[in-house]
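Heads up, the thing below is written out as structure tokens.
Every protein chain of the complex appears in place save one, which is left out.
So, subunit A:
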Amino acid sequence: MAEVRLNHVEKAFGKFTVIPDMTLTVPEGSFTVLVGPSGCGKSTLLRIISGLEMPTAGEILIGGEDVTLEEPSNRGISMVFQSYALYPHMTVAQNIDFGLRLSKTPADERERRVAEAARILALEDYLDRKPGQLSGGQRQRVAIGRSIVRQPKVFLFDEPLSNLDAALRTQMRVELAQLHQSLDATMIYVTHDQVEAMTLADQIVVMNKGRIEQVGAPMDLYDRPETEFVAGFIGSPKMNLFPASAIGRDDAATIGIRPEHIRTDHENGDWPATAQVVETLGADTILYVTADGIGDMTVRLPGHMRLAAGERLFLTPDPEHLHRFGSDGRRLTS
């Protein structure tokens, strides 16, 4: 267990700068999720922490020690890859204890740790199989088992669930959360899926174009997005963002409101609108409407809602939940 600190880390591939200047602290024992659209540099950042990539400038500290020039195996980290990267010619047991064998861990200690990992991940029955004979979820567990046995200070996950189908992903998400609780280790997790980020993290780092947009607890990001980008990225369905001038306000450049913070009425309200598509999901109803003079909007209503496409209705935003952003995209505080 250790804190990870990045001091003014920069990364460029040739002339192309991926990460301009990044300073970030991942607290000890936290589950930090790096999230952002593809190509925002989140995977590169993880690879820099792991030691697979060298930063162009800056330093990396793990547990207070400068590991910028250290080999990956000496950093006290382990990494789970998106493609699992299991060793195809080795059995599950050999896959799991490969790192231990390299570090010359005594045989009885190795056996104990492999058995322990297999127990935690319910892999006991598969230890003699080759990766080719396992299902996607089992392979994922083997990859995680490989990290656990090394007893790293920091776990790194590079989109570990994106190759699994939806049901399995939900299940593995729960297992990962449990794993974090039982191991009590620092975990850094990269994903582009904001649902994974919201459910797993106790700290989310939203990245865009190599820069950090905002760092914070999931609900802080949700309730008080610091930038327009975060406002649009976190939350599903997306926050409605539109120019302030469309509703006659001049105290901001852009106004945002989450779909669940809009009330609807058939007789009166602030913004007249026309329903376009109605999605009934059971627990709630998602309404896609076009507000006159403002544009397309999404509204989330609890429960069932009988509404046909093309019907007229009125929208009333909850004034407390209006988010205002300046012309630089940053949040305005009144």
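Just so we're on the same page, a contact is a pair of C-beta atoms (placed from the backbone, for glycine too) under 8 Å apart; a residue touches a chain by one contact, two chains touch by 3 or more; residues count from 1.
Definition applied: contacts and distances are computed from a predicted model.
UniProt records the chain missing from this view under the protein name "Thiamine ABC transporter ATP-binding protein", selected from "Cytochrome C biogenesis protein CcmF", "Thiamine ABC transporter ATP-binding protein", "Twin-arginine translocation pathway signal" or "Metal-sulfur cluster biosynthetic enzyme".
In the complete assembly, the contact with the undisplayed chain comes from A:N163, out of A:N7, A:T56 or A:N163. Among A:S78, A:T227, A:T285 or A:T298, only A:S78 touches the chain left out of the display.
Taking the complete complex into account, A:L134 is the one of A:L121, A:L134, A:L179 or A:L315 that touches the chain left out.
Mapped onto subunit A, contacts with the missing chain fall at residues 50-52, 71-73, 77-79, 81-89, 98-99, 102-103, 130-134, 136, 139, 146, 150, 163.
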